[in-house]
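Every protein chain of the complex appears in place save one, which is left out.
Order as written gives the chain letters A, B, C and D; numbering starts at 1 within each chain.
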Amino acid sequence: MASLVDDDPRIIEFDVRTDEMLVNMGPQHPSTHGVLRLVLRTDGEVVSEVEPHIGYLHRSAEKIGENITHRQFIPYTDRMDYLAAMNMNLGWALTVEKLMKYQVSEKARHLRVLIAELNRIASHLVGMGAYGLDLGTFSPFLYAFREREKILDLFEEACGARLTYSYITVGGLTADLPPGWLQKCEAFLDQFEPIIKEYHALLTTNAIFVKRTANIGVMSRDLAIEYGCSGPVLRGSGVDQDMRRDGEAIYTAMYEGYAFEVAVMKDGHYPRDHEYPAVPADAVLGDCWHRFFVRMLEVVQSMDLVRQAIDRYASCQGPLGDPVKLAEKMPTGDAYLETECPKGQMGFYIVSDGTATPWRARARSSSFSNLAVAHELCRGCLIADVPAIVGSLDIVMGEIDR
Amino acid sequence: MEVGVASMVPVIGLLTQPVSVAHYLVVGAILFVCGIVCMAMKRNALGVLMGIELVLNGANVNFVAFASPYLQGEGVRSLGLDGQVIALFVILLAAAEAAVALAITLSFYNNHATVDVDRADDLKG
Amino acid sequence: MRGPEFLEQLEKAVPGAVTGRTLDVVDPWIEVQADRIADVCHWLATASPVRFDSLQCITAVDWCEPDPKKAAKVSWQPHLEMVYHLWSTPARVSLVVKATLPRWKADVPGQLPEIPSVCGVWRGANWHEREVYDLSGVWFTGHPDLRRILCPEDWEGHPLRKDYEMPLEYHGIRGR
Amino acid sequence: MMTGLAMLVDAMVAAPLPVAAINWHSFFFLVFAALACGFAVAVVAADNIVRMALYLVFSLGATAGLFFLAGAEFVGAMQLMIYVGGTLVLLVFGVMLTAQGPFVSLKGSGRDRVVAGVVGAVLLAVLLQAAFSVDAWRAPAQGVVADPSATPIGMALVGLRVDEPAAGSPSPNVRPGYLLPFEIVSVHLLVVLVGAAYLARAKRRKTPRAIEVAASSEPPASRAEHAAIGRDRSRGASVLTGGR
Partner (left out) sequence: MADLLINTLGLPGWLGWTITAVVAAVLILNVIAGGALVFIWAERKIAGRIQDRLGPTRTGGKFGWLQSLADGIKLLAKEDLMPEGADGMLFRIAPYVSFCASFCAFICLPFAFDVVGQRLNVGVFFVVAVLGLEVFGVILAGYASASKWSLFGAMREAAQVVSYEVPLGMCVVVPVMLAGSMDLVTIAEKQSGWFTNWYLFHDPFTFVVFWIYVTCAVASVNRAPFDLAEAESELVAGFHTEYSGLRWSFFFMAEYGSMFLVSALAAVLFMGGWNGPIPLATLLGLSEGTGDTAHYLVRLVGLANLMGKATVGVLVMMWIRWTLPRLRIDQVMTTCLKYCTPLAAVMFLGAMLWQIALPGGVIPVLRTPAATVREGWLPGPGGSPPASAKASDVAKVGS
């Protein structure tokens, strides 16, 4: 232990006697991504302890879920991760379908993939832009939002809403795509693809950005797993796990036949199916830079998936199928399903007593687990690193507090 | 207002007369005395330090006054460049002195958790 | 290693802890004695052939006292059901562990039922247990810092209990 | 302030002297002198260390103004840069050491104040007496002598006096300047710099907190050991010990 103390560069004691200070970062703070409150124990600029306080956005979604039917709960899932509402809808719908042993039509399956992956892009764009804000650069945020707006336009055309869609629902989707939508979507993808290079230039490979994120908030593989981290946070630590590939049958069946490679560093390199900037020399697996980079790679990966889904959906014959009845009874029993949402693995747990209303509806939030690890990452960092670390976890308070 | 005019008269005298070295010396004296009183009165080590700065500054005023080519009356030889250079050296040494004094203050603060000079009486580090 | 062989090993490692198994449902699960949950989890996380190194979720389901009119229809005795969803990263398999708790400790309303904390097994369990304590009212013995997490510290009651009633007012804010 | 202005206007109107007779050099001298002295007194009178520092800065700044008026521009700018900058550091330390602490105002005792006041008054009397005792010092200034330039002072510091030729020097109008003192001061400053860096250096110490931070951020060697660390930290570890 003693040698460790000598070697650890983060532990610097000055001759000057200093006092520790407790500082509230949030709930009203520009870089806490909503109403999160972090209590920092600082000694000058050095943070010795961070304690997150959550619950400012608690809306009792689980309690509400016990009083309405499974399909009526869909809009409440919208308001969990409101940046990836489609994925939330999908998670809940699949969980109910798992309990009901219901299978959607082939066309609905591909449409779900298409919509979910498109929303993943939108969510990662927000995560990327907001991360730029955390590090003090404004413009990438607006560049990201510019593209996200186009995705939202597509969603608006498909389902009428721009943020809380309730589009994917139990037993399928509420409506089929309007005519001409696929062409617009393809046009968007063609236009969007070269723009990713801009993002890489502004953030990923920017020298200051690398300086601020590389080797900061390093999360070891074991730590990530033990805290139940998931999604890009987990893959950023080098754990090769993606529920789209490793999840339960009902979920992986959705992606059957789709070609994609999990965005994770394996054998010292990221998947080589696309061109991407080189990993900077001072980046360490598990640091903020890698978490960010995984998200950037997933944007490209999702674009691929969207293209594949467009092809498949377009070639699918037959009807989309109707969703189940609003008060369709569920069999007695319980079902738990985790899906790969942009922020991580979102798990829904449903306990049914044989009626259409769940006896217990539980949402296992990915950001909740991802944020729980923050105090481990922030030990001994500088104040400026706190937004960098918390931002790299890409949390959404609506999902954490539910 | 009636008193006003009367009381302004010496001020007017000062306003119309060109300044002399003595004017500067008065200012220097006041700064110097303020510094001395500050050193004597303050219990805060940093306050004492500020007193020292004032004292040195008062001395500087005198040096500059004697060196100034403007202020010399007829037949008086100014200190010329010497005064200015001495003032410069005083400023530089004051900066150095401030650094050392700060170091002492800091080490005192480390050991005693106070900057009250009245408690620096135990003759041990 | 999966299935019965795994259960055998589990039985051997923590004899008597597993009291039931239900395998023919959508999500198969094993039932564990509540006061031995930490032992079982410790074995599952560290020594078992399939290392469940990640705790995904802890849920408490309140099977409440039904009101007298419905009592005839329901099939359960009043109890709290603790559900642990585990995940093994190396083997990519999941496991559901359940434990039954009384709704109140010693059947005295207001006395929270107790279950050993699994924080020592997975540090990530900390917040999950705090949430279950906050919303469902389960006391985790051995938890390093069991406080409310979503509700304010001075909130009364545990909202996810089925018999929970919204307070009439909270610091002058109308509740109902 | 309004009263003062009114009085000034009154004085201008009623005074026997026209406004044109005002010596503006003297006027600005009075302004700066009043500022310097006023803020010096304020330094003495203030109790809050940060306010003291602020007043000191104003006083030193006004003194720099006096230097400009006396034709010592270089010294004035130097005063602004170094003296005021040095006070800035004082101020920062004042804030750092006393920001929320109990030392923001350390009041001296009443007896100290009286003694200091008396001594100060006596000293002031003596100095003023000295200032007015020499007639030559009271002779009014002659006005502008030369266009001031920083060149002579710069040359003097590198060893050449161009303003005051010495009689015996080889070149008729050059005499040695201040190279040696300049070098001494340079070395002195260097030593102080090194000393300050030494005192404020970062030093690794094994304080309990440091060890704790190191221990908790250390990635565990193995899963088993990791769990053990976790169990030690939880309070009711008794239930878990059986599982080992």
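As a working rule, a residue touches a chain if its C-beta (ideal position, glycine included) is under 8 Å from a C-beta of that chain, and two chains touch if they have at least 3 such contacts.
Since the structure is predicted, the reported quantities are computational estimates derived from the model, not experimental observations.
Undergrad: So there's a chain missing from this view; which of the remaining chains does it actually touch?
TA: A, D
Undergrad: Would you mind spotting which of A:Ile74, A:Leu94, A:Val386 or A:Ile400 touches the chain that isn't drawn?
TA: Touches the omitted chain: A:Val386.
Undergrad: Among D:Cys37, D:Leu80 or D:Ala131, single out the residue that touches the unshown chain.
TA: D:Leu80
Undergrad: With the full complex in mind, choose from A:Ile64, A:Leu202, A:Cys316 or A:Ala356 the residue touching the hidden chain.
TA: A:Leu202
Undergrad: Can you list, in ascending order, the chain D residues touching the missing chain?
TA: Those residues of chain D that touch the unshown chain are 19-20, 22, 24, 48, 50-51, 54, 57, 61, 73-74, 76-78, 80-81, 84-85, 88-89, 91-92, 95-96, 99, 146-152, 155, 160, 162-163, 171, 173-174.
Undergrad: Would you write out the residues of chain A that touch the absent chain, in ascending order?
TA: Those residues of chain A that touch the unshown chain are 21, 23, 29-31, 44-45, 132-139, 142-143, 146, 202-203, 206, 208-209, 211-212, 382-387.
Everything below uses one rule, namely that only the chains that are shown with their structure count from here on.
Undergrad: Where are there more C-beta contacts: A-C or B-D?
TA: Between the two chain pairs, B-D has more contacting C-beta pairs.
Undergrad: I'd like to verify one number: the distance from the centre of chain B to the centre of chain D, where each centre is the average of its C-alpha atoms, in whole angstrom.
TA: 11
Undergrad: Which residues of chain B are in contact with two or more other chains?
TA: 106-107, 109
Undergrad: Which positions in chain C are in touch with at least two other chains?
TA: 53, 123
Undergrad: Where on chain A is chain C touching in the complex?
TA: 54-55, 58, 60, 62-63, 66, 98-99, 101, 222, 225-229, 239, 241, 246, 248, 333-336, 338, 345, 347, 349, 351, 353, 359-360, 362, 364, 368-369, 372-373, 376, 401-402
Undergrad: Flag every residue of chain C that touches chain A in the complex, lowest number first.
TA: Checking each residue of chain C against chain A gives 25-27, 53-57, 59, 61-62, 74, 83, 85, 87, 89, 92, 94, 96, 122-124, 126-127, 131, 135, 148-152, 159-160, 162.
Undergrad: Spell out the part of chain B that touches chain D in their complex, as residue ranges.
TA: Residue positions touching the partner: 1, 4-5, 7-9, 11-12, 14-38, 40-44, 46-47, 49-51, 53-54, 57, 60-61, 64-65, 67-76, 80-81, 84-85, 87-89, 91-96, 98-100, 102-103, 105-107, 109, 114-116.
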